[in-house]
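Shown below is the structure under consideration.
Only one protein chain is missing; all other protein chains are in place.
This part shows chain A:
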Amino acid sequence: MIRVVRRRLAVAVPVLFATSIGMFLLGAASPIDPAMQYAGAAAFSMSEENLQQIRDNWGVDDPLPVQYLRWLGNLVQGDLGWSTSRHQAVTEVIADRAGWTLLLIGITLAVVLTGSLLAGTLAAHRRGGLFDRGVRAAAYAVESMPVFWLALGAIAVFALALGWFPAGGLTGVRATSTSFPDVAHHLVLPVTVLAISQAPWFVLFVRDAVAESLREDHVLAARARGLAGRTVLFGHALRTALLPFLTLVGTHLPELVGGSVLVETVFSLPGLGAVSVQAALGGDFPLLAAITLVTTAVVLTANLLTDLAYTAADPRVRIDG
């Protein structure tokens, strides 16, 4: 086990290197001028000399290898650089915002997993029944709705028409502190919307996998032994179906992150989503590179955890790193 982790780490380092070099090459190919983006509307009334002074201060016109080595040198010392779009140290930007994004994604993931396992299993239990047909129809319908549209619809119904939940923000706009009930109340709609938008894949997958395993020999044998229907369904059929589900969760994580960007924007949550978009449009490569590196690291870790969970769940599986 330790050997696996160590070997994965050895692979992760070159992957992170390659990602960061790729980021810099993309940045060099991009026509966006960070100084003009920084100046905003003032860029149109500023002299070229003024803009050039700013570029010189930042060193963005230096040759690419120079910029890359400078960035790498600072990274080794724990300095991720200066975000030109946010006027703040990159570490500060990420520290301020990553927590909220992780919270949103974490809760959503928990909701999606619980909901889809329950709904999928029940749908498979009575295939072709009313619930099954309802779940499938809903899944296809939701899959075809853009997440921002769902979000705006949810605001129109639950925030405006019914007034149950706030329409956006992290806390009440007049709140003097960040209290747990206030944040929880504000997160209900975003989490629900994000969970619903991500659920179809998982629900349909669980439904098919459970339906498949219901026909397998060991399930039929369990049933033949006279075990209770619920024990057979959750204890035998669902359990067999869980293994490939783990892989699905691992591979679907990036899509969840993508959805969270849109949800954060519509609900004006101060997470990483909005700043990533701003960094990309503003040619802010220090921030973009840091966010990409962090995301890459998260995905690599998630893959490792998935594999480890796999070995734990199925003794037949052994990984050689």
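As a working rule, contacts are C-beta pairs under 8 Å (C-beta built on N, C-alpha and C of every residue); 3 or more make two chains touch, one makes a residue touch a chain; residues count from 1.
Note that in this section contacts and distances are computed from a predicted model.
K.L.:
Pick from "3-oxoacyl-[acyl-carrier-protein] synthase 1", "NADH-quinone oxidoreductase subunit NuoE", "1,2-phenylacetyl-CoA epoxidase subunit A" or "Peptide/nickel transport system substrate-binding protein" the UniProt protein name of the chain that isn't shown here.
P.N.:
"Peptide/nickel transport system substrate-binding protein"
K.L.:
Quick one: say which of A:A42, A:A141, A:A221 or A:A312 touches the chain that got left out.
P.N.:
A:A42
K.L.:
Which residue, A:S20, A:Q67, A:S85 or A:T292, contacts the hidden chain when the whole complex is considered?
P.N.:
A:S85
K.L.:
For a quick check of understanding: of A:A28, A:A156 or A:L305, which residue touches the chain that isn't displayed?
P.N.:
Among A:A28, A:A156 or A:L305, only A:A156 touches the chain that is not shown.
K.L.:
In the complete assembly, which of A:V13, A:V76, A:V173 or A:A224 touches the absent chain?
P.N.:
Within the whole complex, the residue contacting the unshown chain is A:V173.
K.L.:
For chain A, which residues lie in contact with the unshown chain of the complex?
P.N.:
31-33, 36, 38-50, 53-54, 57-58, 82, 85-89, 93, 96-97, 110-111, 114, 117-118, 152, 155-156, 159-160, 163, 165-175, 181-182, 184-185, 187-188, 234, 265-271, 274-275
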